[in-house]
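Presenting chain A:
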Amino acid sequence: MTDTPVLSVRDLVVEIPTRHGVLRPVDNVSYDIHAGEILGVVGESGAGKSMTGNAVIGLLDRPARIVSGEILLSGQPIQGLKRDAIRKLRGKKMGMIFQDPLTSLNPLLTVGDQLTETILEHLKVGQTEARKRAIAALEEVGIPAAAQRINSYPHEFSGGMRQRVVIALALCAEPDLVIADEPTTALDVSVQAQIVALLKRLCRERGVAVMLVTHDMGVIAEAADRVAVMYAGRLAELGPVREVLTQARHPYTAGLMASTPLASQGRKRLRQIPGSMPRLGALPTGCAFHPRCEFAQDKCRQEPGPTLDRCDGRAACWFPLTAKQEVSA
Partner candidate 1 sequence: MKFQTGILTAALLASTAIGASAETLRWARAGDSLTLDPHAQNEGPTHTLAHQIYEPLIIRDMTGAPQATLATSWAPSADDPSVWVFELREGVKYHDGADFTAEDVVFSINRAKSENSNMKELLSSVIEVRAVDDYTVEMVTDGPNPILPANLTNLFMMDKGWAEANDAVDVQDVEGGEQTFAATNANGTGAYRLVSREPDVRTVLTQNEDYWGMDQFPMEVTEIIYTPIQNAATRVAALLSGEVDFIQDVPVQDLGRVADTEGLVVKTAPQNRVIFFGMNMGADDLANDDVEGANPLADARVREAMNIAINREAIQQVVMRGQSQPAGMIAPPFVNGWTAEMDAVETDVEAAKALMADAGYGDGFSIQLDCPNDRYINDEAICQAAVGMMAQIGITVNLDAKPKAQHFPLITNAETDFYMLGWGVPTYDSEYIFNFLVHTRGDERGSWNNTGYSNPELDEMIVSLASETDLDARNEAIASIWNVVQEETLYLPIHHQVLNWGMTDAVGIEVSPEDDPKFKFFEMN
Partner candidate 2 sequence: MLAYIIRRVAQSILVLFVVGLVAFSMFRFVGDPIDNMLGQERTQADIERLREQLGLDQPFVVQYWRFLEQAVQGNFGLSYRQGRPVSEILIERLPATLELAFVSGLMALAGGIALGIFTAIRRRGLSANIIMTASLIGVSLPTFLIGILLIYLFSVELGWLPSFGRGEVTDLGWWTTGFLTESGLKALILPAITLGLYQMTLIMRLVRTEMLEVLRMDYIRFARARGIRERAINFRHALKNTLVPVITITGLQLGSIIAFAIITETVFQWPGVGLLFINAIQFVDIPVMAAYLMLISVMFVGINLIVDMLYFAIDPRLRADRTQGGH
């Protein structure tokens, strides 16, 4: 993995000015994703996972905005580009998949319309060719009888099929990067696995870089190559999925693992992390996790929050866990 990463996020800071002060839903986040790699991003709601994805693709809702940091797409900086320039990158260079396939598709247009529209927008092809590719895209995501279903309206598909259509849409202009924002959350469990498998297959076959945002450790374990754990807008831990899952270094990651039922973990009792994530407007000083951390020491409370590069490069923690430490209840 020495080639240029498809996506490179450097010290990204997103702020939302409110009348109660400025909030930082994304605070100094840095990571890379390479071609053919799936980066899982996990965390609780409000940890900044989706916001990071939105920032990358340039779809932050007002009044949220990027205040500093860099986003490099195949080595080219894209933050600060003109609206139309970044629009042209969306779909073409980076695609996005949303959580709810029921609402992601325009109910009044056939899936074919929506596919060809996207293809025509980004690729220099004619109407017939676009249609051919649309059918191919549907076939690729496993829609049976794609040539007929292309004229169907979204409501004529089941939930899982709709998410396949959404994936086809995100990939139809052959982007290098796909941001999948909770792509399985709204689906039945049996369908979830299919979608995850599909994502994985497409990633491998096409060499696409995937940023898989989810709160589901199971999905991460199943699909991701590397995982980034976010807490209160900051990266808590970043590393290869095997290592992070089996040997969490950040107490938060460890807590998260302990509270997740994973088949690989065997029959242990599930545990909870005490307390809840603080609101962005009321972050504690020092490490944002310290009020909930059983290993917290004075340093955690007093010094500015730890970052990956100031710690061991994997976990943003002054006192990373070692193999022997166990998180107790």
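Selection criteria: all candidates are chains of the complex that A comes from, given by their letters.
Everything below uses one rule, namely that contacts are C-beta pairs under 8 Å (C-beta built on N, C-alpha and C of every residue); 3 or more make two chains touch, one makes a residue touch a chain; residues count from 1.
Note that the structure is a prediction, hence the values are computed from the model and not measured.
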Need the partner of chain A in this complex, chosen from 1 or 2. Which is it? 2
Quick one: which bits of chain A touch candidate 2 in the complex? Just the residue numbers, please. 57, 59, 87-92, 95-96, 98, 100, 103-109, 114, 117-118, 121-122, 153, 155-156, 166, 169-170, 173
